[in-house]
Structures are given as structure tokens and as C-alpha cells.
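Report on the following structure.
With one protein chain removed, the remaining protein chains of the complex are shown where they sit.
Read from first to last, the chains carry the letters A and B; within each, the first residue is number 1.
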Amino acid sequence: MIATMNEVLILSGLVFILGAVCAAARRNLIMILVGVEIMLNAAGIALVGASLRWAVLDGQVFVIFIMAFAAAEVSVGLALIVFSQRRTKSVNADSFSLLRG
Amino acid sequence: MKAILALILLLPLCGALFQALLGRAASRRPAEIAACAAIAGSFVCALAAFILGWEQSFTLEFFRWIAVDNFVIAADVFFNPLSSLMALMVTFVSGLIHVYSVGYMREDPDYSRYFCYLNLFVFSMLVIAFADNVVFLFVGWEGVGFCSYALIGFWYSDEEKASAGKKAFLLTRIGDVGFGVAIGLFFVQFSSTSITVINANAGQLTAAMATAMGLLLLWSAVGKSAQLPLTVWLPDAMAGPTPVSALIHAATMVTAGVYLLMRLYPVVALSPDAMTAVAAVGVVTALYAALSALGQRDIKKVLAYSTISQLGYMFLALGAGDISGSMGFLLSHAFYKSLLFLCAGCVIQALHEQGDIYAMGGLRRFMPGVFWLFLAGAVSLAALPPFGGFLNKDRVLAAVFGNPDPVFRVFFIGALAATFLTSLYAFRLFFCVFLRPQAETVHDVRPVPGIMTGPLWPLALLALSAGFLNFAPEWGGGAWLPRFLETVQGSVAHIGIPRESERMIAAVDALLALTAVLLAFVLYGPVRLFGVRGPDARQPARGGLFSALYLDSFYRSFIARPFEVLANILWHVADEKGVDRGIIRSAEIFPNLAAGIRFWTTGKLSTYLGMLFLGFVALLVGLTVTFYLGL
Partner (left out) sequence: MTALRMVFYLLAILIVASTAMAITRKNLVHAVLYLVQSFFATAALFYLLGAPVLAALEIIIYAGAIMVLFLFIIMTLIGGYTGSRNHRQWIFPSLLGLASIVSAGVLLFSSPASETGLIAATASPASFGRYLFDKYWLPIEIVSLLLFVALVGALYLGTHKGKSVAQIEVEQ
């Protein structure tokens, strides 16, 4: 036995929450993107664990998809960061406040 | 029969719809022809119904209007001699007045609105005449009230005329409240609002309930018929076009009150107290209005007060228990009073809207036709023997005299006094307008078109002859009307008083009327007698009689004025300071609340992400909690 399913889920949950905290707490756009990456990765861990637990390959297949989404998201996200950095000379999320009510 | 009755009602309604929808598009001539044709068709049908339904009483169901559980309101027609006679009179008089209106309104650009209201009025009046259900009757009742309002204020751009319409509307509403309560009571007592059912079961009522119903009906009739204490609207209603005054405020609508009491006579007759009240209202109003008519200077106002006074006679006759006397009086009054009004309309138009009788005089020379017509009307109004008005008034007086209740002796004396006054003001009017030396204000008399004088001749004929319907057998007459109305519940064919008294009454009546004519001749006649100087147009218009015994100002200062003050207080204090400020203050709460919430929308990504996270955690915690609570 490698681990119990519970332990895999706890690991995955911890990493996910760390990513969420990162996305919510950091003000740097790049760090927010990093937080999102961490969260996606954590979901991957849970899926791989579940794939082993039920001996079904679909979990691993979904990790492939997640990786593809992450790649797409990062490429567009970073392009956006570059784009906005050109405009505002800042990568601080708080300097974008046109939506303020 | 059903088709004929339906046509009587529907033709004026279709006419009104035609005027409302197409009247503006159609040019003047087709619109006028359509209006007159609708009424003429209705008259022909009414005549056919009158002949075919001779002395019959029946109910015809058209459609169920409202049916909730046992509360059924059907648009039924209750046909009896009374309603057929009323319908005949209404369609006849209104037909003639429509023709007259074509001439009278020949220069008014708003002819389609005028004829629309007029046709609608005839429809509503016919609904009153035929309705079997009191609620259905109430529709007509309100319909005539609305048309009256709309036509009094027909020239609405004139502030005074528009407010006269409002006044009439509001004052008649006071009466309608009574009618509304009466309808409720009817339903509670009889579980039905059908007049046939009510009349058939009236005997089950307790004395107190019968009195209450009688008084409520009297109340509603008082509003519509402008009796005391609600007289004040009718003189002001003269602001409308003269044909309207003739049709609505003399011949038909104002008699609706009397007609209602006749229709529900079995209920009213149950209570001697209610009957006495009806008679008392009638005689007091007759005297009051006759006195007021003496003081008026506007030709139409004299006629308006005269109408009130004559309606008082109808109430008196009804209170004395004589339906056919009242109905006969109603019919002949409709003829001679509309005749007088229409003549007055001719005079006023000929003199360029001049209504002051002291500024008239000598008009006989200019308009001989109208002179003779007016004379016929005045003779009928003054009840000079042997013409129609006399016979009807004689029947009323005999009915009052024949009533066993001692208080009716007092009413009898009052009625005699009113007879004298009626004759006096009728001929005062006649002499002032036509026979006095011509006032210098009279010049440039416009010719009156033939279409205006033409319809007056049949009216005059009927005014002079209608009384023969009531010709008592004592005088060799057939008493045709009382016998025709015999089948109507509560009607009496013969008044049981001795022949000697009957003759005595007639003699006294005739003598009083003639004396009054002589007195009028002395005071206002064409030649100066006994050094009496006739009145002058330059005299200031004031005095107790001119102000109708100050009744209107009494209402103004004791009802309208306190009401106005109260309304002002409510407006400025309760509404502006209380309600308005309260609403404004409470409205101000929301911007403040919103300002409190506004900090959520910082426009910052981190806030939104934080909120997203918070939502996720809330879901998770909620899931845990529900899991542990076993929900």
C-alpha cells in the first residue's frame, strides 16, 4: 500500500488551499496566476489518486486535459499581463480599478 | 317582442357608438342624421312595444351579467304599462330634441361629441325605464348622471360651466350613495335584486325595514330629482346647451328619481312614514323652488327652479299614494317643460346668448311662432283650466286631499300656495319676455331656423292635451291613464273623495291660478296699471329670492368651506409634512444603504478573488454543517 485515499485527498486539498490563499492574498498578477496553477495541479493530484483507487484510467486522462487547459490559460494570462503592463506600467492587480463602483 | 325591446335599447347605444367612433370622420350632415335616426328608430320600436304590450306585464331575460353563487344580476327587461309609457315619452321627447339640436348646434364644431352623449343619455334613460334588476338600473342611473355631467360641462373650456358639471355630478353622487345602500339592503332582505321579486315579496318586510328602504329610495330619488336638500345643482346645470337642459334637466333624467319610486312603489308604500316623508319633501320643495323661481332673472334659471318645483308635485302625488297622478304629471310636465326650454333656447339664441328676462320684452313682434308656443307651455305650467296641466294638477291635489293622514291637509294647503306661485312666475316670465314694452337692449334679433321651431308644435299640442289622459270621470272624462296603469302594482284608478270636494278643489285651483295670472299682468304686464313700475334690466341682481333663499351660500359656507379648510390642512400638514416627508426620508435611507455596500465593488481583482474564495469556503462549511446536523 502506498497511501490511503484519504491522505492523497488531504495532500491535494492542502495544495489547493495554498493555491487559493496565494491567489487571494497576493497582489501581483503573476503570483495570482501562479496560485491558479497550484490549484490546477492540486486537482491533478486528486485525480491521479482516484485513478489508482478505482483502477480506472479516466482520472489520468483528465489530468492531461487539465494540463492542456493550464497551458492555454497561462499563455493567454501571461499575454494579458504583458499587455496590461504595457498600458499601466504595473503588474499590481490593485492598479486596475476601472470597475470600481 | 324581445327583438323590439332589444332594439329600443340598442339603437341609441349604437348611435352613441357610431358618433364616438365615426362621428369625427363623418361630416356634419350624416352624423346628425345618424343621431336622429337612432332615436327615431327607438321611438318607433317603443311605440310598437307600447301597442303590442298593451296592459301587459312581463319580464324578458336578455343575458346574465353577473352570476356569483346566488347573487345573479341579469340584464332583464321588466315590461309593464309604466315602463312602456316612460319609454314612449323618453324616445318621443328626445327624438324631437335631437331634431331641435341639429338647429341649435348648427354652429358648434363639436357636434359629434354632443350627439354621442345625447344618444348615450337616451340609452341610459331607457335602461332606467326598463331595467328589471336594480343593479342594471343603477347602470342606467349612473349613465344618465355621467351624460348629464358631460353635457352640462359641454363647453368645458369655460371654467364656470365645467365646474357646474362637476357640482351636478358630485351632488347627485350623494343621492347615489343612498341607492347603493338600498341595493345592498335589497339583496340582504330578498336574496335578489330583481324588481319583480322585490315587489312581489315586499310584504314580508318588517315595518322598520320597510321604512328604512323607503327612506333610502327617497334619498336616492332626491339626489337625482334635485329635491330638497339637494336642489342646488339643477339651477347651475343650466350652463349646458339649452336642448340638454330641456331633455335631461327637465323632461327625463330628473324624473328618474320619481320613476324609481314608482317602480318600487310596493316597497315605499309599505311604510306610512316613508310615504309622508316623500310627500313632505315634495311639498316643501315645490314651495321653495316656486318662491326661488319668482326671484330669478335668467330665463333658464326660472325654468330650472320651476322644474324643481314641479318635480316636488310629482313627489307629493306619489307620497299621497297616487302613481297614475304622479305619472300623468310627469308626462305632461315632460312635454310642457321641454317645450318651454326649447322656446327659451330659441329666444336666447335669437338675442345673442342674452338670458336676462329684464333685458327682453316685446319679442312677440319678432318671433310670433315662439310666442304662441311659449304661451301654450306657460298655460300648461300655470295649470290654467281647461288645459292639460290643470287636469293633472287637479288630480294631484285631489289625491293629497283624499289622503286620510291629517298632515296631508297641511301639504294640501302648501300645494295650493305653490299652485298660485307657479302661475305667478310662469306668467311673469311670459310677460317679461314677450309682452312688456321692448327693452332698449333688444335689437338685432336673429332669425330662428325652422328646424328649431318645427319640433315644438307637436310638443305644444301634447302639452295642452296630455292632461286629458287623466280626465276624471266626474268631468265626463275617461280617466284613461289611471285605467291603463291599473295593472301596475299599487296603482289606484279612482281617488275616493266626494264629488263635491273634487269640484271644490278644481274651482279653488283654477281661481288661484287665474288670480296669479292677473297679478303677474299687473306687475309685469304690457301696460302700466295702478302705477306699478315694471322691473328694469339695470336693477342689481340680488335679494333673498334671487339667491334662492341663500341655500347655495348656506352649503358653501357650512359644508364646502369647512371641507375646503380641512382639505387644505390635510394637504399642507398631513400630506406634505407627514406623508411626503416620510416618503422622502425613507427614500433617503437607500442611497445611504447603498453607499454602505458600495465598498464591495472596489474594482480590484484581489477583492473579487477573495470574495470568490469566501463563497467557496462558505459552501464547504455549509456542506460540513449540514452533514453533521444530518440534514
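The rule we apply is simple: contacts are C-beta pairs under 8 Å (C-beta built on N, C-alpha and C of every residue); 3 or more make two chains touch, one makes a residue touch a chain.
Predicted, not measured: the structure shown is a model, and the values here were computed from it.
Colleague: Give me the chain B residues in contact with the hidden chain, please.
Modeller: Answer for chain B: residues 606, 610, 613-614, 616-617, 620-621, 623-624, 627-628 touch the chain left out.
Colleague: Take the complete complex as the reference. Which residues in chain A touch the chain that isn't displayed?
Modeller: Residue positions of chain A that touch the missing chain: 1-11, 13-15, 17-22, 24-28, 30-31, 33-35, 37-38, 41, 44-45, 48-49, 51-53, 55, 57-58, 60-61, 63-65, 67-76, 78-83, 85-88, 91-92, 98.
Operating definition for what follows: only the chains that are shown with their structure count from here on.
Colleague: Could you tell me the distance, in whole angstrom, between the mean C-alpha positions of chain A and chain B?
Modeller: 87
Colleague: Okay, in this complex, where on chain B does chain A touch?
Modeller: Going through chain B, the ones touching chain A are 598, 600-606, 609-610, 612-613, 616.
Colleague: Under the touch definition given earlier, write down the residues of chain A that touch chain B in their complex.
Modeller: 20-21, 23-27, 29, 32, 93-94, 96-101
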